[in-house]
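All protein chains but one are shown in place.
On to chain A.
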């Protein structure tokens, strides 16, 4: 028998706006997206986490979206430990792959950067979230042409229905060509707004 699935919370960040649970937390039209992400870290994350500055832009976006979402929902430490994470995007780590390529492009100035290289995988952002919140649940990262709620919820509902976890952080995190967009939502089998693909797509479209 299938358990009922709920949307417990959501958070989205674009180049100019951050929205969490129907509330616009900040809007900024003057900054480029990199500076905007840094301002979110400084103003909305009540944590000193120097490693944030070492992350690539996609991981920063994933880290911040998860940070703000989890700050605005109630979860016990045990629930965080069991949290599963399923993310997706279109461009994988292309933005960072390009940075790395630039560091090895010139044969006469060939100094590959280890710090950039470690971020040339899209799922590293999930790793950063797991390290920060001490989460050991199942995780996966999908590359899809566009946000696909059905794909994410199929996997998430399997995890929830088989009692692998009570909470799954799902979403989209894309950085490419000077634009960033994220949309994370927490699916739960205990509380929240009743989940449907229609509901989640409506929230996504409204951002």
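Heads up, the rule we're going with is that a residue touches a chain if its C-beta (ideal position, glycine included) is under 8 Å from a C-beta of that chain, and two chains touch if they have at least 3 such contacts; residues count from 1.
In this text, contacts and distances are computed from a predicted model.
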item	value
Protein name as given in UniProt for the chain not displayed, "ABC transporter ATP-binding protein", "Acyl carrier protein", "Indolepyruvate oxidoreductase subunit beta" or "protein-glutamate methylesterase"	"Acyl carrier protein"
Those residues of chain A which, in the complete complex, touch the missing chain	48, 50, 53-54, 111-115, 118
